[in-house]
Structures are given as C-alpha cells and as structure tokens.
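And then chain A:
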Amino acid sequence: MSGRDSILGTIRSGLGRGELGDAEKGALEDRITARGRGVRPSRVDLDMDGLADLFVDYAKGVDMSVDRVASMEDVPDRVADYLARENLPANLRVAPDPSLDGIPWEKRPTLTITRGKTDGSDEVGLTGAFAGVAETGTLIMRSGPEHPTTLNFLPDSHLVVIRKSQIVGSYEDAWDKIRDGEMPRTVNFITGPSRTGDIEQTIFMGAHGPRRMHIVLVEDE
Partner candidate 1 sequence: MADVKDSRPQVALFVTCLVDLMRPSVGFSAVKLLEAAGCDVAVPEAQTCCGQPAYNSGDKADAKAIARQTIKVFEGYDYIVAPSGSCAGMLSKHYPELFEGDDAMSARARDLARRTYELISFMTDVRGMTSVDAEYDGAVTYHDSCSSLREMQVRTQPRKLLQSIDGVEIRELTFNEACCGFGGTFCVKYPDISNKMVGDKCADISETGAGTVLAGDMGCLLNIAGKLKREGSSVEVRHIAEVLAGMTDTPSIGEGE
Partner candidate 2 sequence: MQEVKTGRFIDNARKALDDGNLQVALTKMKTGFVDRRSEARNRLPEFDQIRDQARDIKNHTLEHLDYYLERFERKVTEQGGQVHWCSTPEDARQTILAICRRLNAKTVTKGKTMIAEEIGLNDFFEENDIEPIETDLGEYIIQLRKEPPSHIIAPAIHVLKHEVAEAFVKKHTDRDPNRSLEEPRELLDEAREELRQKFLDADVGVTGANFLIAETGTSVIVTNEGNGDLTQTIPKAHIVVASLEKVVPTLEDASTILRVLARSATGQEASVYSTFSTGPRRPDDLDGPGEYHVVLLDNERSKMLGTEFQEMLRCIRCGACLNHCPVYNSVGGHAYGWVYPGPMGSVLTPSLIGVEVAGHLPNASTFCGRCEEVCPMRIPLPKMMRHLREREFDNGLGSQTVRTGIRMWAFCAKRPRLYQFLTGIKFRILGALGRSRGRFRRLPGAGGWTKHRDFPAPQPGGTFQSQWSSKGGARRPTA
C-alpha cells in the first residue's frame, strides 16, 4: 500500500467513515469557492483616505519610513534625498515593472538606474507593489516576469513606490484582487525590514533581508 493510501485510510478510520460521497465533497468545494471570510478588523472600517493614513501609521510602526508625494514626477527627488540622508550609494536596481516606467529619473541625473533582477551585488533596490494592506501596514508583492522576488530580499535597502489607489483594508481584500489572475509562484506579505530577536531577545534589523525599507506613496486618484 502506498504512503498515500495508508495515510488516507488511517485518517478515514479515525474519523469513523469511508471516503466522502459526492454530495459531501460538493459541499466542501462550495465552501472553498464561497471564500468565506472571518471577522474583519474594525480598524479598517475607513474610507480611502483613512485607509491610506492607517497604512502609513502601521508602516512607520514597523520601522519603514514613508514619503507621501503628489505624483510620479516627485519620485526621483524624494528617492535621491532619501539616499543622501541615509548615506547610500546613488545606484538603484529598479524592477522591470511597467508601473515604474513613468518615473522621470532624468530629473536627478546623479542617480544611476539599472532595470532588471539583481545578482545580489546591488545595495539599493526599488520595486513597485501589488497592493498595500492598511490593517498592518503590509506590502504585497507578486512574483512574475516583471517582478523578481529576489529584488525584495537581496539588496540592503528596499524602496517601494506604491499608489494610494493600491491600498486596501484587509488581507482578504488583497486576496480578492490577487485571485483575479492565477496564483503566481510567490506572493510576499512584507511588513517592515527584515529583523531578528535571536540574540538575547534584542531586536535588530537586517537579518537576511533588507535592513531598511522606504515607501514612496503617490497620492493618485
């Protein structure tokens, strides 16, 4: 008997029955497609502006810094200022994400921009995001031809450009949007820079992922 058969057999006999019939399986399948949600945290009972503010509050609460700008036009200035403030090199590896194509990098010619995935030698990475979740200040990334997952993890500093219209209230709101397509290889929920408390229970950033994260929130609409 295969491991599979043996395990399924033991499960069924433990539950005191044989394999489920079609009707029961149908009901379980219905439960899946219904996508029933648990209780929604009341903290996200807010309008778009409220959610954006909540998102920013929580993001800052997990040690991400945030710039709020009026449009994509303002991104290069803010990014250049951030890099200077943090004493970081003016070289950015930017994801080949079409939503970032409109950033007028030429406004800050001292910035060197390369597009594509990172080989691990880039100190600063810049990506977009699939969504921002206000309930905990979480960024959602999807893997894909224009979204290399490694760019979220390998560079020491991770900058994220996100539009206000991308912010949703709860995790489930984000799943509704993600499921419009197929599930990608990776969906990352990212809530702050990488950290550890493994040495004497003191928290430090930059365990293996980025040690700092900066969000540029574009107030579109």
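Basis for inclusion: all candidates are chains of the complex that A comes from, given by their letters.
Definition applied: contacts are C-beta pairs under 8 Å (C-beta built on N, C-alpha and C of every residue); 3 or more make two chains touch, one makes a residue touch a chain; residues count from 1.
From a predicted model like this one, the values you see are computed outputs, not experimental measurements.
Student: Of 1 or 2, which one touches chain A within the complex?
Tutor: The single touching candidate among 1 or 2 is 2.
Student: Which chain A residues qualify as touching candidate 2 in the complex?
Tutor: 2-4, 6-8, 10-16, 19-20, 24-25, 28, 31-32, 35-39, 41-43, 58, 61-62, 96, 116-117, 120, 136-138, 143-145, 147-150, 152-154, 170-172, 175, 179, 183-202, 204, 206-210
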